[in-house]
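Just dropping this structure here.
We show some of the complex, not the whole, and keep each chain where it was.
Each chain gets a letter, A, B and C, in the order it is written, and its residues are counted from 1.
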Amino acid sequence: MYSFNNDYSEGAHPKILEAMINANLIQKTGYGLDDNCSSARALIRQEIGREDADVHFIVGGTQTNLITIGTALRPWQAVISTDKGHINVHETGAIEATGHKVIAMPSKDGKLTPAHIQKALDLHTDEHMVQPKMVYISNSTEIGTQYSKAELEALHHICRQKGLYLFLDGARLGAALTSSVNDLTLQDIARLTDVFYIGGTKGGALFGEALVICHQDLKPDFRFMVKQRGAMLAKGWLLGIQFEELFTNNLFYDLASHSNEMAAILRKGIEACGYSFYSDSMTNQLFPIFPDKVITKLEKDFLFSVQERIDDSHTAIRLVTSWATSEEACRRFVSLLETC
Amino acid sequence: MYSFNNDYSEGAHPKILEAMINANLIQKTGYGLDDNCSSARALIRQEIGREDADVHFIVGGTQTNLITIGTALRPWQAVISTDKGHINVHETGAIEATGHKVIAMPSKDGKLTPAHIQKALDLHTDEHMVQPKMVYISNSTEIGTQYSKAELEALHHICRQKGLYLFLDGARLGAALTSSVNDLTLQDIARLTDVFYIGGTKGGALFGEALVICHQDLKPDFRFMVKQRGAMLAKGWLLGIQFEELFTNNLFYDLASHSNEMAAILRKGIEACGYSFYSDSMTNQLFPIFPDKVITKLEKDFLFSVQERIDDSHTAIRLVTSWATSEEACRRFVSLLETC
Amino acid sequence: MYSFNNDYSEGAHPKILEAMINANLIQKTGYGLDDNCSSARALIRQEIGREDADVHFIVGGTQTNLITIGTALRPWQAVISTDKGHINVHETGAIEATGHKVIAMPSKDGKLTPAHIQKALDLHTDEHMVQPKMVYISNSTEIGTQYSKAELEALHHICRQKGLYLFLDGARLGAALTSSVNDLTLQDIARLTDVFYIGGTKGGALFGEALVICHQDLKPDFRFMVKQRGAMLAKGWLLGIQFEELFTNNLFYDLASHSNEMAAILRKGIEACGYSFYSDSMTNQLFPIFPDKVITKLEKDFLFSVQERIDDSHTAIRLVTSWATSEEACRRFVSLLETC
């Protein structure tokens, strides 16, 4: 049984593990104030071309989202997201638990547009309603789609114009940046958003997200919030070491490229069999629509999750590849599909 | 200039004011532990036929909603509402500020159905999502529609079946119960919901909502929550006195009937002129759709609010009548409309 | 049975009631945007000599405290109070429910000093601890004591120096400002604090506190927070009318003076009988220490509350007078005491 269930089914890339082993018995300062974190911060600042950015390492994505949004908003303010946004659906109300409404705008392709933002603003006009103040997007999105540079610039523009913070959830940023249709760089992301993060958990690390804060308003006292929400890892250097490795010798991009290449094998095989997709993904998440009887056959050898019932006899499933996915497994999946 | 802007533009019915004046210099116990509150509680319990119900008097509706929902839900639980629900739109995120998500189900007529509830349950399947635990409805609804007994019984049924609390916001309950198409009584409301309130602010009082808790789970320590959220009025007898009057000699129903009758004058006049409505309301809120040039003429003599842009030349407005609305003003509105 | 239980056992001064009655059937704008509120705001701004101050009318004190503190603080910040502070003891954790710690500094006389503030700052040194950002004081305090101008200036000074907001709870501000030992004016209060309120509930109104915001940081979007916490009264003009009356012809001060004068009768009578006090109060709250057998006799004719057990045979009780307290009752209390 091979799992395409998600991109966090395996541990860390061997180089990362090795670095952790080498540092294991060296006494370190706690709470992210160690040399490895400093060095990882420097590597990221260099990569994004922003010496002024604050970089914080946090264990997981939901934590990162709730801390960032909870810090950015005053009590009556709200964050705009698509209805498919991770914060809207898959975080057990973590944002609401910080006291803030998620304004969910319906989006077929999982992407947010300036029109969505304008509509959300138009619907919130006075003090009897929440005040939109932040925009949350994911790249790649929850259904594998991704933003072009033009699209991100348009979001940046309306956010600047309307006084909204733009926050990019980069749990799968590597997959977006290394996809064949991408035209964005990390420098672009840093320039066009106010705060974003670079996902480690789904990008070859054991765990960890690197949050990059570019907007001055969001920087002060951020570590207080990290500590308060229980996200200040005692042995914080474990996060620093992992991001040092990811941003040495291109490892971050190489691992993400691998996951995209593995997905491409699946995608091409599925297309060749004549099946269509629920979303237009060139990243490591694919959402093919299969007849139910095909799914029944596939699930004998492969693990994957169901995305949505399409009609009486068809279902969209989700296939996810990772930095560790084997080419052989992908080819085996396609072969099995060809026999269905 | 006459205002149909809302049903809280005037003070209290003279009998209520008089009772407050008569009690003014009598020393009373604070915080709702006085004789007037006791007597008002007894009158309400008798009216609903439930000696076991807990009754709390709270100054305003948003307060009542946030305290009730905040008490009913555990941190990870959520409340289901229509997208038009007062808690979803017009309370500046008061529910989210207690830490809970409002699951908003689109509804054209402002009413929630068992199908909405089932869909909300189907979409929330595991611990990565909030857990629906309460259903919030308003009667009459935010757009003047109302529930029939059969509809409320169906909601009651699915809530019991699925372990959900059913909460009815009765800010305009009087208007619903005295409308010409109503087939519900206060006894029915008490039987079919777990907690509901009887609106005083929009029903002839200066302020005040009477929250009635029928479900055992929601009763313990409720006064702690009332106090914590700043809703325990020091001179609590002011609330007791008002509800004593409302539930003496049918005053509550008479005042609501008046508001409906005034609305009926407007409705019939509008219908006679051939205009249609945004919603099918037999209560004290009407949402006629007028050509913009008609609105321009009406707003020279009358205050009202805009509900929604319908098309390039038409807009739905909101007209609200109250216990104090004058018949003459209603007739004057219709006359003016006839000349448009 | 006469009650010295508190200063909110009676309704409102007749002039206030009369003004409410006169306005009863005039249609008004809701939510505090009416002419009465405007006029009351103007009267208060004039009284404090600050045209730039924002004034908000809120129904009760706990509401006012939680909204003000919840608006002022970022999520990781805390408010410094004495251990006797109303927010620390008597609000069912209302401040903590907004997410903020109350740093409680022990104080015998109920007053906070610069030394308390410095100690609180010394104890909170890094991001593993909450960050003190606001100082909360009451004048008069919870045990009837009051701040001199020199004391308030010293608090102002350290707050400015350390970047702390100074918030004065004036639920009983009238009693403080009209006490025989007072040397502060409302102008001083406005100059020396960042935000404060003028208590109406305990000062002759049916209900209502007038919050005055002088610091620019605390002004933006304040009405959003008022609405979110359920404190935006629909018929907001009821608050405006009451404060119009209080700040017309000196009524606010006259009523507070009366309560102090009535307390003085009690105080002098108690002193003449040779009893001592738990606190040194020249305002409308007195805390005499009586032998238990004296208390047993007094409580046959008078209602009052117990403050604290002093020793095996003595107890401090609390006697509170109000704008409506009768001189005859005070003299009767003293006479009874003389016979004990």
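Quick note on the criterion: a contact is a pair of C-beta atoms (placed from the backbone, for glycine too) under 8 Å apart; a residue touches a chain by one contact, two chains touch by 3 or more.
In this text the structure is predicted, and so the values were computed from the model without any measurement.
*Asks:* Given 3 chains in view, how many copies does the entire assembly contain?
*Replies:* 4
Definition applied: only the chains that are shown with their structure count from here on.
*Asks:* Mind checking chain B against chain C and telling me if their interface is mostly the same residue numbers on each side, over half, or mostly different?
*Replies:* same
*Asks:* Name the two chains that are joined by the greatest number of C-beta pairs in contact.
*Replies:* B-C
*Asks:* Would you mind pulling out the distance in Å between where the CA atoms of chain A average out and where those of chain C do?
*Replies:* The separation of the two C-alpha centroids amounts to 50 Å.
*Asks:* From the mean C-alpha coordinate of chain A to that of chain B, what's the distance rounded to whole Å?
*Replies:* Chain centres of chain A and chain B, defined by C-alpha means, are spaced 42 Å apart.
*Asks:* Express in whole angstrom the distance between the two chain centres, defined as the mean CA positions of chain B and chain C.
*Replies:* 34
*Asks:* When you check chain A against every other chain, which residues touch at least two of them?
*Replies:* As it turns out, chain A has residues touching two or more other chains at 75-76, 99, 127-128, 130.
*Asks:* Touching residues of chain A toward chain C in the complex: what are they?
*Replies:* On the chain A side, the touching residues are 70-71, 74-76, 98-99, 127-128, 130-131, 221, 223-228, 232.
*Asks:* Show me the residue ranges of chain A that touch chain B in the complex, using the header's touch definition.
*Replies:* Within the complex, chain A touches chain B at residues 75-76, 78, 89-93, 96-97, 99-102, 127-130.
*Asks:* Give the list of chain B residues in touch with chain C in this complex.
*Replies:* The contact residues of chain B facing chain C are 2-3, 5-6, 8-12, 14, 17, 20-21, 23-30, 59-67, 91-94, 97, 201-202, 206-207, 224, 227-235, 238, 324.
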